[in-house]
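All protein chains but one are shown in place.
Moving on, here comes chain A:
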């Protein structure tokens, strides 16, 4: 016995999504084509050299940004992935993660800067970020399929929604944490807002912003299995298949490859943020 009739929230959301699909189809098609093209580009670049060359490149990158233990781990880890036969799905996953993170940075850093400059915008954006991060990621997949079809693109969109908030939050935080007396000094010498931002605030916020980007990388990696539910190829798809067929061994192998990728990307991105001091 209900005092009020049930609010038809689900119907409303359905009709909004229907309306969006009907009216904004050209836009969604455009986005789909664009992202598809971008991901294909990354995959073909990654797949162009033989595996061993790419492994060497990553090892050098790890050695340059961190110390040699990370480089050794990267080398052995990637060799293992290649040996187990997961090289191609690893490249797909890497492309998915890189694309999501690049989109997160392109959108997230400017939004974070905006939030740091305007208390009103921060007030609007904070609850939206809370919503994006706490809504179960599976739920994004449903409209993502409707808007962007099946495959890599809806997976990337869902990853971006889930992974972008830390970049926005930490960009805002990093800029706001620049000590007040440095801001005063910058103002006292007659800086414009833009000069202050570029010469003082952003350089000092860089370590914090990099921490946000690192979080975005890790979160988008955590989305690879979920993304595979809508047809995104990669290690996630292997894990998903292993689950549906109850193949423990294969599930473990694919899962291990994800872990290796995660640790490698985490260490490299973390240390790039710290070496610039």
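Note that in this section a contact is a pair of C-beta atoms (placed from the backbone, for glycine too) under 8 Å apart; a residue touches a chain by one contact, two chains touch by 3 or more; residues count from 1.
Methods note: contacts and distances are computed from a predicted model.
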Omitted chain, identified by the protein name its UniProt record gives, among "Multicomponent K+:H+ antiporter subunit D", "histidine kinase", "Quaternary amine transport ATP-binding protein" or "4Fe-4S dicluster domain-containing protein": "Quaternary amine transport ATP-binding protein"
Which residue of A:132, A:204, A:229 or A:250 touches the chain not shown here: A:204
Positions on chain A where the hidden chain makes contact: 179, 181-182, 184-192, 195, 199-200, 203-204, 277
